Each structure stands twice: as structure tokens, then as C-alpha cells.
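Every protein chain except one is present and positioned as in the full complex.
Per-chain residue numbering starts at 1, and chain names A, B and C are given in the order in which the chains are listed.
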Amino acid sequence: MSISKETLLHSYRSMKTIREFEERVHAEIMNGQIPGFTHLYTGQEANAVAVCAHLDESDTIISTHRGHGHCIAKGADVSGMMKELFGSSDGLCKGKGGSMHVADIDKGILGANGIVAGGPPISVGSALAAKIRKNGKVAVSFSGDGSVNQGTCFEAMNMAVVLQVPAVFVIENNYYSEHTHIDYAVGCNDLKARTEAFGFPVFVADGADFFAVHEAAGKAIAHARAGNGPAGVFAEQGRYHGHFVGDPQAYRGEGELDDLRENHDPLKVFRQHMATSGDLSEAELDAIDAEVMAEIEQSVVDAKAAARPTPEQVTADVYIQYGANGVRGTYHA
Amino acid sequence: MSISKETLLHSYRSMKTIREFEERVHAEIMNGQIPGFTHLYTGQEANAVAVCAHLDESDTIISTHRGHGHCIAKGADVSGMMKELFGSSDGLCKGKGGSMHVADIDKGILGANGIVAGGPPISVGSALAAKIRKNGKVAVSFSGDGSVNQGTCFEAMNMAVVLQVPAVFVIENNYYSEHTHIDYAVGCNDLKARTEAFGFPVFVADGADFFAVHEAAGKAIAHARAGNGPAGVFAEQGRYHGHFVGDPQAYRGEGELDDLRENHDPLKVFRQHMATSGDLSEAELDAIDAEVMAEIEQSVVDAKAAARPTPEQVTADVYIQYGANGVRGTYHA
Amino acid sequence: MPEKTMRDAINEALHQAMEQDESVFVIGEDVAGCNGSAGDVGSVGGVFGVTTGIYNRWPDRCVDTPISESAIVGAAAGAALVGMRPVAEIMFADFIGVCMDQIVNQMAKFRYMFGGKSRCPAVIRFSAGGGFSAAGQHSQAMYQVMTSFPGLKVVVPSNAYDAKGLLLTAIQDDDPVLFFEPKVLYQETAEVPDEMYTIPFGQANFVREGDDVTVVAFGQMVPKAAAAIDALAAEGISCDLIDPRTTSPLDENAILESVQATGRLVVVDEAPPRCGLTADIAGLAADRAFSSLTAPIKQVCAPHSPTPFSPELEAAYLPDADKITAAIKATLA
Partner (left out) sequence: MPEKTMRDAINEALHQAMEQDESVFVIGEDVAGCNGSAGDVGSVGGVFGVTTGIYNRWPDRCVDTPISESAIVGAAAGAALVGMRPVAEIMFADFIGVCMDQIVNQMAKFRYMFGGKSRCPAVIRFSAGGGFSAAGQHSQAMYQVMTSFPGLKVVVPSNAYDAKGLLLTAIQDDDPVLFFEPKVLYQETAEVPDEMYTIPFGQANFVREGDDVTVVAFGQMVPKAAAAIDALAAEGISCDLIDPRTTSPLDENAILESVQATGRLVVVDEAPPRCGLTADIAGLAADRAFSSLTAPIKQVCAPHSPTPFSPELEAAYLPDADKITAAIKATLA
């Protein structure tokens, strides 16, 4: 599959945006500026971006607790996300969701999700809607190597096959679920095979390589979009940070992190590809880097200056409409 | 594996007991004598009995909503069960559980279970206890072809592999979950393969043939008991009755039920084996039949005459001990 | 006006909603029935027959599923997020146990967590409550538990007329709605117009009007309370009987105004006492109608125990007209 220059530029920009967003978020958490629980995606950028390269706005994705990368790749407003993480009422979710609940329905982002494997069943629903409407849309869910052991994930996979809906299950193996290695938590030796045993094809890729993921995801999404039922993508790539910020990462082997950053960096790998193919010049890539750095810097400046929520906003947005004529559903002193 | 005469006698008696128990329960439901929701096991007797032939009292089983057969096979008191189904306070569960909750912990029967796939996680717990105690016990759960699509069932299978516990998953394919065929509800074409993909061996048997199930279950249970982790049994055999009593069974093909009763009757198949092998004589088998018929008849007579529960029993047995000194947890007018 | 059972009234509402709006679809176990089998798909219509005939008219919008309640609710939630109006059936309210996350952490919270930028117009229907000798796992009300979760609307009809009107409101509502059908009422009839009509949420029904005592009752307790009140009329005792119809939103004003007039309150629900609706309403009145109260507020509910199987025990367990009568009299003592 040859990839247009526009897509290459856009994809590199997305990956770089995720990287800079995350590294900056990491710094701001260390500074005590970002509250709550935040999980960083750094290192896995190619997965999100290569998958989303095959999607348009009305295809949907649903993400995980580690959601920044997926959301940026699908087009979420970066400045709105940064404000959200800072807890501003100008944030994408008005400061009500935070890192684990970034969402933008209009962009087809059905949300990051704080419940491990909360997303796949919902994604099957979006895929079912596409099937009923016969509109050619696909619904992608992202899952980690740990989340695939949750009952809801299995149910969703079987249901997608039964209903023959265009659901794509992207499994990102970053080797760990919190502090536990996949070799322990996934009982069988072959997660790809266990997934395929549910009755759909799974395409494997090296998650450090945008082009490999792009190809695998392309096959899976084409399969689903063509009405052949669900498909899967299985991509291996470690995360660069701890599970959460402050994680001592006792589970890492010696040199593991250095090796990851050195030899498995999707941004470097992408640049190497470009150097070989000549499709994008170093100058073009450098220019993107500079723009992205400026954009992220500005997003932090804006987030720090953004409006803070006021107490009366607490009870807004629970319902679209709830009761009428003095009919309330809440009472407290 | 050669089977002792004692086991043969016992097993035939168990199968016949289940058959007569069920057919009589069916009649009593039609008479309006048995309240609630009751699911009949008739036709599948060989599965329960052949599996339980490998277990002793301190091995555990956990059953399903279709639990009479499993409980009888594991040694539950038949008269106590009949009383329970009639709702007597002398019933095995004092009339509090009924058909869907027959249990006898002392006999290693962790209960029928009204929640589809409620049992497998609990069985993993029993198996884990065996592993921690190193006592050589195994824990068997029964699941239907429909229940294997429930998240809890998948979780239990993976967890059993991860923990390498002596859990045995017996999957009984009677082709339907309520009114839906396995070919629809299990998305993949090969449930055995999907199960094995979790990382344990599954032994297949014709569920009409006691000896086939006995062999398969023997392998699975030996595997688990030897400390090799979980194992599975997959047995195919239709049920003779509807999902529940009164089910119009619109899903049946023409002649399906006749064929089942005619050509797939575990009691007939057992007798044919005996005729060939000569291990048990027709007279011996006929004598068992007569004894069982009398026992079941007596159990119904006793159940009809048994004590009825009184209102103050409602609130007993919720806790072993709940509060003290006028400390109550309930209040109502 | 034609008399219809509650089952038929709900079925009619579903047909009319499907006819009017092609974004409406039904999904659940055996809502069509017989899929994959030799029988006619669509010949079941749900185990309680509530979805009868829908598959035959709209096969693409009558979706049978495996036994995977989390995936069913998730599929409804996801389809609703992208603009469909699913009506999912969960066979028994007790099965909320296996799909609670998708209800309370996903669909209930999307809008809030996403800063008010999503809508999730999904309806989940459940059969609910006791009275069938169905024992501990098939008899729970559960609506009192769901009422505690912000983001959900909770409906409990007490008659066929309300059931139709409330379900049509639920389907048109843009927030997630849980619709609990007291299963002992399925066969009860009322006058039900053939045409479509809606009943607003948060608007209580005054089933009886009187001066001495305010009685608030839910679901299947409404006809029992009416019977108690009608009998008390002979003794010169007259009561308001308020059926809130929706527990969330709750028509607080109707209750408070009545209590202000009568000074006495009895609250009746079939669920156990702790943290239930009877306490909820009592707590409301003890704050906001305190100065009008002339007698202790009485709660009539099940005791703090699971639902027993035996008919005698269940009769003692569930509130009935006698217990309601006693409570009303207690407030007058």
C-alpha cells in the first residue's frame, strides 16, 4: 500500500504531537500541575496513528485509560486536551473527565475509559449501528495486553463475530499490565492465536514501525469495512514511562528502557524510513517538530491561563433534561 | 481404562436415578406441584455421571441452572432434592433455594447456579484452595454451550491457566442456549479449539456414551489432579425436554427429538455396551431400574407429605451471625 | 378502550416506536429466537414474549445475542452514542450483576465525564421483582440500587397503561433509561389506547386520593397498596396513593405536598430495607415535610434477606395488603 505524502506528513505530525504532549504532561505532573491519575502513551505512538490513518471522522474509536495517543491520532483538539488535564472548565470535557475520560464524539472519539476493557463492548455497539445503517463505517477499540483477560473483552469479540459487525480490535502489547508481565497474565503462550480462535483474522505488526502497523491495520480495517465481520491488529511495542507517573518500574529488565528508547522509537524508525525512501525530507520533518513543540508549549501556556470551574458547574451535564416543574431528583442539606 | 463392576453398577444407577427423577419432576410440574423455574437434564445423564465417577466426596463440582443431574451424580440426597423442589422446609436447602440452587457442600456440591456462567470462577477458587493445600483435589465446573460466551467463563479459564490450578471445565453442548443454536451463539466454528486456545487440553466425547465421557473425563481429571493445570471435557448430547417446562421448542428440526430419544439415549447405549461386554447382566440392570423407580416414587410421596416452611424461617440463614445485643440490620413495618 | 395485558402494551409500544423511528432497534437474548436452529428465526420474541413479532417486521433491527449481558448493554450504549435508539432486553434485573459496569460506569456517566458533549439515548428493559418462586437470583427488584446512580433514569410501571406510555417516553428520551417491568404484572390488564402516547418522567400518578395518610408505592406494590386502601375505606380511613412511576427523576413535590396535607407517610416497596426506596422517600419527608408530620414514617418492604424459593416463604417475604394495612393503621395509632 503506498501512502500519500499528505498522510505521511499528517502521521508524522500526529506521532510527534503525541510524543511532545506526553513528555510535557509528564513534566507538568512532576511539577504538581496536573491532578489525578494519568497514564502515558509515549513509545506507542505508531499504533494509534497508523490505525487512525485509515479512519475518517465518522468512523469511531474507543480508547483506554492510556488514551491521549489514541485521541490525538483521531483528531482531538490538543489544546482542549491539555486544558482538560489541567482541570480547566474550558477543557474538552469541561474539567469533568480528565485524562482517563478524554472524548470528542463529533470526531468519532467515544472516549478514553478508566475501566479496563470497558471499551470493546461499546465499540461493538458502534459497529452494530454501522451495520444496521449500512454506512460503511468501522468501529475500532484499543485494548492492552492486560485488558484482553477481562470478561467484557472476550464477550465483545465473540459478539462481534456473531453479529458480523465491522468492529476492529486493536491489541497493543506493551508487555505489562501495571506491574505484571503478559507472560504471566495471559495464560496461553500465544495471544494472537487465542484471539483468532474467536473467529476473526488478526494482523500482527511491530509497533515501533508505523509502516508495519499501517499495513496490518489497513488489512484489518478493509476486512471489516468490506462487511466481512470483525478483525484484529496485534502490535508489540513497549511504553517508555511507568504505568503511572511515579511507578518505580521494578518489573523492568536491565537496560530495557534504554533499549526501548534507543532501538524501538517509532519516531526514529519513521525518520529512518523517510531517509531511505526520500518521501519526506529531513527539513520537512524538522519543520514539523518545531511546529509541534510550539503548539504544545502554547497549549500549556493556555491551559495554565484557562478558566477554572465554578461550584455550580458540578451538577450540570448529568442529564440532558431531568424532570420539570420543581421535580428534582436530588436533595441534600 | 477398565471400570470396576461397582462403578458400573453405581453409574447406571445414577443415570437411571437422574432419568426417573427428571421425568417425574416433569410430570409434577405439569400437575402444578412444583413451583418456580425448573430445567430438566434428561438425555444428558452420561455427562454428569461419567465425570463424577472420577471424583470423591472432597473433590468439588459446581453446576448450572440445569443442575439436578450433576447433583445426583455427585451424591446429593435424592429425597432431599425432591423435597427441595416441592418447596418443603425439609428440603436439602430448607425450601430456600429450589431447583436452581440445590447444593450440598459436605458432598462437594457447590451448588446449582441460576446465573449463567456464575460457577466457573467459583470453581477456580475451589481449585486454588486445593493447590494451596496441596491436597490433590480437583474442582469441576459444568458449563453449557451458551454459557461459554459469558465473560465470567472466559475469565475463569484464563485464570485457571495462569494460576495452574486443578480446575476441570466440562462443557456440555446440548446445541441450544434457550432457543438459540450454538452455531449462532458461538461465533467461531470450533468451540473446542477456542477453548484450547486458552492454554489447556480439552478432551472430546459423545455425550450419549457413558464410556466415551468416562474416558475423556478421566484424562482431563488426571491431568488436573497431577498438577498440570486445568483441563477440559467437551461432550455433545441433546436434551430431551424444552429449555424450561412448557417451552414450545420451535427451534427443533423435524424428528430431532425422536432421533435423540431413539438413537442417543445414554441409558440405552449403556445397556448395549453391557450386552456386548457382559459386565452387567440384564437382570442386574432391571433390578436397578425397579429400585430406582421405587425410590423416586417414595421421594415424591415423602415430598408431598413433608413439612412446609413457616414465615419466621424467612429471615433465618442469611448470616451465620449478624450483630448482637439488639443490634439489628433490618427494619420494616 | 381496549383492554391489554402489560406484556402486550409494552410490545405495542415497541412496534410503534420501531415503526416511527428507524433508529430504534431491539437487542437481547432470544428477542428474535431460534437463530442458527432448524426452526423459524423470530418465533420466540423474548422469553417473556415482550418482543414478539418484531423480527418478522424488521429483521435487521431485531438483534439476537449470545449470553453476554455486558456486551448487550455495551452494544446498546455504543450504538446510542452514535445516534441510534436501542432498546436492549436483559432477561432478569438480577443479571445487572454481570453487566453493571456498562450500565453504571459507562452509559450513566458518559455525558458527565465528556463534559455534556454526548448523548446516549439507550433504553435497557428488565423483568424485575418477586412473586414467581424464582428464588434468590431471579427475583430482585434492583431498581432501588440503580436509582442511586446519577446519570440514569429509572422507570417502574405498575400497570399496562403506564407501561406503554412510559416506554414510549423512554425511547424518545435522550438520556439512558432503565425500564423495570414487574414480571408478575405481565399478564395484568388495563385499558390501553391503540395510539401512541407518552407519560412524562418525574410525574407521579395519584392512584387514590384521601386525607388521612400518604402511601407511596412502587411497581407491583401499587395494586397491593390500592387493595389495602380500598378495604380501609370501609373503616373510614382515606389515603392518598402515590405511584411515582419513575424513581429517577422522582416527583418529590407530589409526595411532599401530600404529606403536608395528611401528616402521615407509609412507603411500600418489595426490595429489602437497607438503602432502598422506602428509606429514600422517608428521608425526603423527614427533612422537607418534617413540620407536617404527625406520626412515625412507616416503611413496608421485604426483610433483610435474599428472596426465598418456597411459595409460603416468598409470600411471607413480600409485602402484601395485610402488611400495608398494618402500617397505615400504625401511623394512625
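By our rule, contacts are C-beta pairs under 8 Å (C-beta built on N, C-alpha and C of every residue); 3 or more make two chains touch, one makes a residue touch a chain.
What you see is a predicted model; the values in this text were computed from it and never measured.
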item	value
Shown chains that the omitted chain touches within the full complex	A, B, C
Absent-chain contact - pick from B:L40, B:L85, B:A103 or B:V148	B:A103
Touch criterion as defined above, residue of C:I96, C:V207, C:V268 or C:A316 at the omitted chain	C:I96
For chain A, the residues touching the chain missing from this view	35-37, 87-89, 93, 95-98, 100-101, 113-118, 146-147, 149-152, 176-187, 249-254, 256, 308-311, 313-315, 318, 329-333
Interface with the undisplayed chain - residues on chain B	60, 62, 84, 91-97, 101, 103-106, 110-111, 113-115, 118, 120-130, 132, 139, 151-152, 155-156, 158-159, 162-163, 316-329, 331, 333
On chain C, residues whose C-beta touches the chain left out of the figure	70, 94-98, 100-105, 108-109, 112-113, 135-137, 144-145, 147-151, 247-248, 250, 271-272, 274-280, 282-288, 290-291, 293, 295-299, 303-306, 308-309
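FYI, only the chains that are shown with their structure count from here on.
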item	value
Chain whose average C-alpha position is farthest from chain B's own	A
Geometric centre distance via CA averages, chain C-chain B, whole Å	34
Length of the line joining the C-alpha centres of chain A and chain B, rounded to whole Å	44
Of all residues in chain B, the ones touching two or more other chains	149-152, 184-187
Set of chain C residues in contact with two or more other chains	65-66, 68, 70-71
